[in-house]
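All protein chains but one are shown in place.
Every chain is named by a letter (A, B and C) in the order it is written, and numbering of its residues begins at 1.
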Amino acid sequence: MLSVQDLTVSVITGEQPLDITRAVSFDIGPGEILGVVGESGCGKSMTSLAIMGLLPSKQIAVQSGRVLLDGSDITHLTPDQRVDVGLSGVSMIFQEPMTSLNPVMRVGAQIMEALRVHDRENGRDPFARTRELLDLVHIPDAALQMNAYPHELSGGMRQRIMIAIALACNPKILVADEPTTALDVTVQSQILNLIRELRDELSMSVLFITHDLGVVAQLADRVCVMYAGQVVETADVTQLFENPVHPYTHGLFSCLPDPGRRAEPLKPIPGQAPLLIDIPPGCAFAPRCADVTEICRSGTLPWESHSSGHQARCHHPRTGGRGNGQ
Amino acid sequence: MANKSLMAVRELRTTFHVKRGRKTYALKAVDNVSFDLQKGEILGFVGETGCGKTTVGRSLIGLSKAEAGDVRYGGVNILALPERQLREVRLNVRMVFQDPYASLNPRRSIGDSVAEAGDIHKLFATAAERSRQISETLESVGLDPSFADRFPHELSGGQRQRVGIARAILPVPDIIIADEPVSALDVSIQAQVLNLLLDLQKGLGLTILFISHDLSVVGQISDRIAVMYLGQIVEIAEAEQLYQSPLHPYTRALIDAVPKPDPKIKISDGLAIGEPPSRLEPPPGCSFANRCPLVHDVCRQRAPVLKDLAAGRKAACHALDEVTK
Amino acid sequence: MDLLSSWLVPFLKHRLSLCGLVVLIGVILAALLAPVITPYDPLAMDPIGRLQTPNMAHWFGTDHFGRDTLSRVIYGARLALLIGTGVVGFAMATGVPIGVLSVLFPRVGNVLMRLVDLMMAFPALLLALGLIVILGQGVTNAILAIGVVYLTTTARITYSVALRLKAETFVEAGRSMGANTWWLATRHIIPNLVSPLLVQASFVFAFAQLGAASLDFLGLGAPPDIPSWGNMLAESRRYITRAPWLLFFPGAMIVLTAFSLNLVGDALRDRLDPRFRDELANKGKP
Partner (left out) sequence: MLLNFFTSYAMRRTGAAAVTMAAASVIIFAFIHLIPGDPTYVLLGDGATPEQAEALSKKMGLDRPIVVQYFTWAVNVLQGDLGKSLFFQAPVLEIIADGAETSLLLAGITMVWVVLIGIPIGMLSATRQGTAVDQTASGLAMLFASVPTFWVGLYLILIFAAWLGWLPSSGYPSIFEEDGLYNLRYLLLPSLALAAPNAALILRLTRASMLDVARQDYVRTARAKGIRPWQVTTRHIFRNALLAVVAAFGFTLAGLISEAVVTETVFSLPGIGRLVVQSILRRDYPVIQGVILIIVMLYLTINLGVDLINRYLDPRVELE
């Protein structure tokens, strides 16, 4: 469906381009939810914007690699160019539903704007279609809410509107960049369930980006773990949660507060993620890793399979499940 | 529970006056909140956006002006103290803020920021004494003493929050009010800071009021937890108890809504439907009634009061009998 | 943090603003060294050599009294700097305390800021003209009249920036540790006001030039015997068809100075905290 191949996004600065992501690759199958998890600055958001063709400025560009949608290369096309060549089909929702909606435009009009681009051929009445979409995302009183301005709605409702806008673009793939991070936990669960429900009903794929392992566990079918611009581990969701092999993934799990096991102290990963300008050679995680040896500090890393569909970028993969945190 | 109460809060109410167009609304950010803070404990306050948890913390030391209530600390009601004496109290009850960047003055060195409380209250006899204490404090939060000469923009988020904590423990206070101290941090850094807080609490015998929207974090660190909803405490209990057998339907909804890092446990959203009601014109009765799966007629008419249940356990709900069954 | 180098960075990055800085330094030097570098006495008349076009002896030509335009332009820089410094000094010395006090003591502040708003109901030049009528003409009074105009904008900007600072978490943090108002003002608010006010000062300086030139031109500013750029323009006005160059040089000096100050102000503003940038963009110009 969607295939990201060796995608490298860089900031072009004075002397040398700085790589925000380094050869990121993954595939999303039809109807699949792929979770991308990582901490701030790991490049997960830039990857999603690159997929959308929405990189924020001229200084940030795809250096190498490609994004394929159903086999067609869409890497260097902006969304409107994709419409022109008939390759649209990727929609996106963002972290801040408040700032992502135009404050001086009624929400109905913002949905219809997308319909006019993507739903012309169907000959459907955009008005009726907008109401349908609002029903689809469970907004009560759809007819009334169409005329609301964004500031008149709650955070959860705004994110539903954002989803409706995304759906108006007839997506094959929905890219969701931390869509529930700004929401309260009770509202978050509603939005997560809505996304899963829409995936089932509309059989679209979802690329879900988050920093929260809990959210990934709830929603994703498969997971990519990113660190310092690279995918360090990818696996089926149960596989990853039961049998993580990369020391960073292990570290993430041992950082999670768990009220059920209060007695055990957290085992944080020491140190902090490297800045873009001083990513070490070899394994970027080496300076924080407990298993580090000389081999990790230079050269290329192996991208090894551990079971079907489970790969990790590490010289010293840990086996034996989550408890084996050393 | 045999611990003695270090700070006793009774019927605290803090109201903000919000103007919308012509109308002025009285927003009860904190309404009739009572609890005891026991010496040496970590009391967690948890709730969603706008539930008043932050305002509780701020009202305790007068950063938000409480409208009514009694905060007994050191034998006096802090709320009634004149400004000058309140400032003395603030030396012993200190805050750690959510945004470690915004809470540090960009034009002051880390050392100056860490020593600020001491400087304000003129506690350093000599400059040498001052820099020695700065160094010691920085070390105790896991930072190199050389950080004293740096400026906030040179530090990472985790380091800044360590500075935020260092500033709250020089000189060592009785109580720390930590307002979402780890919300702005990445998971791996968050764990470091939580461990640091626990170490300091044990090492220095601190009492901490830990405010957070994140139930997992609060559950990990707190001895007791108070759950707030729209300005009121709906349940207060020991951490294990609260998790194993939540009494209030809201507590249950909150616990169930947290995504578990286990793909085998899926969350359902039948427990707290919809969103909170308007804070400016709250409905009569229980404020959770419109979202509650156990709602009765009485809930829409009369607000439940916080009832003492088992030892140290309180909840405010009309349907408690059903829950405990 | 090296304060000086951090202020120099925007200039080194942007060539145009560096030019602005160089021009300003040039104007300041010309003003200081005027008696040394001027080829003629700016007041010396030469009835025979009237209205000369620029030539080797008189680079900028001579005016209708035969006075050397170059010398007069150089001496004009003195008055320009005097007025600029005076206006900035007055506006800062009055506006900043008003703004800061209004933030620290909201009750007094409400009244003070209402008064400032009231002053702003008078368009700038009209306010200055009214004050000139009351005070009478003269250099000092011109400085006062223009200074009052920028007192209001400076107080407004100081107020809004200080108001934001007061709401900053670091001020709150100071308060939470028992700091009193004096501490918050001197350690937190005022040090953070320095950069935005420096930007404001460069804009005020630029607008003071233009304001003073307007007053001079209308014959309500510096006395006519003083060689100011505005006066030179006013006097040469009648000769515009016969000697258009007479108007060119003093006018160009006003433009050059104001332009350079604006460039410098812009460069300084670009390195400011974005939160304060908008403040200055909207309220810096009356």
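Throughout what follows, a residue touches a chain if its C-beta (ideal position, glycine included) is under 8 Å from a C-beta of that chain, and two chains touch if they have at least 3 such contacts.
Predicted model only: the values in this text are computed from it and were never measured.
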One chain is left out of this view; which of A:Met1, A:Val83 or A:Ile279 touches it in the full complex? A:Val83
Touch with the omitted chain, as defined above, among C:Leu43, C:Leu210 or C:Leu272: C:Leu210
Identified contact with the non-displayed chain, of C:Met113, C:Val171 or C:Leu263: C:Leu263
Hidden partner sits against subunit C at residues 16, 117-118, 121-126, 129-130, 132-134, 136, 206, 210, 213-214, 217-220, 233, 237, 240-241, 244, 247, 251, 254-255, 258-259, 261-263, 266, 278, 281-282, 285-286
Those residues of subunit A which, in the complete complex, touch the missing chain: 52, 54, 56, 78-80, 82-83, 88, 91-92, 94, 96, 99-105, 110, 113-114, 116-118, 149, 151, 162, 165-166, 168-169
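Everything that follows uses one rule, which is that only the chains that are shown with their structure count from here on.
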Find the chain most remote from subunit B, comparing centres computed as mean CA coordinates. C
Chain centre separation in whole Å, for subunit C relative to subunit B (CA means): 50
Approximately how many whole Å separate the CA-defined centres of subunit A and subunit C? 52
Give the list of subunit A residues in touch with subunit B in this complex. 39-40, 154-157, 184-190, 192-193, 211-218, 220, 237-238, 241, 251-260, 262, 265-270, 272-273
Which positions of subunit C touch subunit B when the two form their complex? 1, 168-170, 172-180, 183, 187-188, 191-192, 273
Would you tell me which residues of subunit B are touching subunit C in their complex? 61, 63, 86-91, 94-95, 97, 99, 102-108, 116-117, 120-121, 151, 167
